[in-house]
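A protein chain is absent from this complex, but the other protein chains hold their places.
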Amino acid sequence: MMRSVINQFLGLRLSGNCSVLVTQVRDKGHLSRPRLRNPQWFLRKEITKYNDLMTAENKQFVNEVGTNNFGVPAVIKDSLVKTEAPTANEAVWTPNLRRCGVIARKIGQYPLWLKNGERIRTTLLQIADNHVIKYIPPEEYLPAQVPKVANLHKRGCILVGSETTNPALLTKEYAGIFRNSGVLPKKNLARFIVSPEAQLAPGTPLTVNHFRIGDFVDVRGKTVDHGFQGVVKRHGFKGMPASHGVTKTHRRAGNIGGGGEKGRVWPGTKMPGHMGNRWRIIKGLRVWRINTKYNVMWVQGSSVAGPTGGLVYIYDTILPFRKNKEAPPFPTFYGEPQQDGDDLWYEQLHNFKSESITYENE
Amino acid sequence: MNLSTRVMLNRLTQQCAYKRIVTFSTKTAEHVIENQKEQKKEAPPTTPTPPVNRKPIIPANYRFVYPEFLPDPNVEWRNLVREKLERLDMLDRRKQIDLPEFYVGSVLAVTSSDPHAAGKTSRFVGICINRDRCGLRARFILRNVIDHQGMEVVYELYDPTILKIEVLRLEKRLDDSLFYLRDALPEYSTFDENMEAESLEEGAPVPVNDIKVVLRPRPWLERWERQNLRGVANIDEYLKDKHRLSSAKVQKPWEKYDMMKDYRSSIPEEEQTEIFAEVHTELHALELQRKRNKRKRTFIKPKQLA
């Protein structure tokens, strides 16, 4: 902006001399720089902490109440505020409808074995304490940053929160988001763009039963932040030899382009820069196993973005050949999950409770 | 220094030493033993330390018998829910198959189902030269020399294709891993395939075999002189001054005082008790079951001759 003001100023001054001066603007970064605009439901989350001049006993009492009520919620607890049960949506599933997703935490990885003896690597995702907070119908949903979703004007938006937290730590405005939902304020919020048929009433709990074993899911997460890195770590360049007369260029990129007609750095050239801390979606991961007690699901592979304990978002897959063929729990799973405590295993998976694998002679 | 302060200091050092636990070592740390010896020497006639009233429910050797139940100490990979689920799966597998107590240096026979073999099972006998990884990933390496051909097989402990693990000889060696057997003379890693299982008295401590192996001349696969091996007899024969110098350069004698490093590479004792308290009852039941089975096996009904 400063630059444009100066340009105008220069232009004014020089126009008196009746000579045309062209100032080149080589970078246009100031024109298309992405501006971070917060989503419409965004409000400041945490309160400023003042010294309350409380006595030590009072402080301890408040902390106790806080931890008792809002301790680490591994399992969905009964909400403190009792609301009437959210009404079940009676819509019928068709293949083109978009369902809501869930917020999960990546809690680790470990191997499982198939019935043919093959070992597979799986990632465990825990869907901790998810509730629907709000549904915004298509006509009211006008996002500041338009997401890349087809037919956005026909789609509504569901706000989902996860992990109940101590409201004493939150601002009044942020806690106000949860006012009409009937659930306590949550640590994490996310929006999912859904078809109007898949809308959910505020207060509906979302559990791991939202997905079934054998389904395919897309998992979106933020990759591990590595900071500013060179080309060897960031792009896997080979570097240069350690000796044989090489000086000061052991881990550098070397040449970045030719001369002549193409005498410039081509867009997309691999160079040093910030590595990680980006949103990435890993698509088409099979759900191998589900534990309803801890709301954990085992998905294929060990490439889910983010560190252990990081937040991820799980969607139905958009890959055409792995999309749901039969109706999933639509719009979500209502009713009590089965309580016998055993996990649900995909049919190809070897259950550790069954006997060792043996092969038959042909 | 008067006597009481000395006693107190001793007790303090002992306590500190006890807290420092290495996850994967199978032996009690040396400094602990040394401390105990010193204490015995220095203060015999003074008031004895008060006996511990509460008998610990969990046997102290569990962290050596079941090292894979302790999670990886890397903080970035820890998660309590995942560890719990993993332990439940491990227990489920242990109910299906008897995974016995064994150490690096024990001789094992592993029977596993193999789709490529003629009888669809294969059996491999060998000495365990390494144990690593935690949880369901736990694995071990067996080494043997068959027909003058040295070979090694990696087995995963919780692999469901494993049908049976027999311990033919239960013992420990002087080192935590025996990769140097690859460079030793072949007779040190040769074991008969039809070896009979050697039985050990119940309740007897696991014997430590202090055999010293003889290495082949150089070239070696690793620089063994840098690893402070105790189970090697003739390493000095093959060392020149340059090897000794370079090995002295990379030694880190201060690391045994590095409490932070210790802390990072091990699970604290309190957490270990917590973990083993969770799985103790089931493991104990499995142990009893194993003992019963063993007794059954030892009694063989005499055949009636016509």
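Residue numbering begins at 1 within each chain, and the chains themselves are lettered A and B in the order written.
As a working rule, contacts are C-beta pairs under 8 Å (C-beta built on N, C-alpha and C of every residue); 3 or more make two chains touch, one makes a residue touch a chain.
In this text, contacts and distances are computed from a predicted model.
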>> Just to verify: the chain that's not displayed, which of "Mitochondrial-processing peptidase subunit alpha", "DNA replication licensing factor MCM4", "Large ribosomal subunit protein uL14m" or "Mini-chromosome maintenance complex-binding protein" does UniProt list as its protein name?
In response: "Large ribosomal subunit protein uL14m"
>> By the document's own contact criterion, which visible chains does the hidden chain reach in the full complex?
In response: B
> Of B:Ile146, B:Leu174 or B:Val208, which one is in contact with the hidden chain?
Replying inline: B:Ile146
> Which residue, B:Arg216, B:Arg230, B:Arg244 or B:Lys291, contacts the hidden chain when the whole complex is considered?
Replying inline: B:Arg216
> Of B:Glu86, B:Glu156, B:Asp175 or B:Glu225, which sits in contact with the chain we cannot see?
Replying inline: B:Glu156
> In the complete complex, which positions of chain B touch the hidden chain?
Replying inline: 112, 114-118, 122, 124, 139, 146-156, 159, 161, 182, 214, 216-219, 221, 234, 237-238
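Everything below uses one rule, namely that only the chains that are shown with their structure count from here on.
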>> For the complex, give me every residue of chain B touching chain A.
In response: 76-79, 81-83, 85-86, 89-90, 92-93, 95-97, 113-115, 120-121, 135-137, 156, 158-163
>> Quick check on the complex: what are the chain A residues that touch chain B?
In response: 74, 107-108, 110-111, 113, 117, 119, 124, 126, 291, 294, 296, 307-309, 350-361
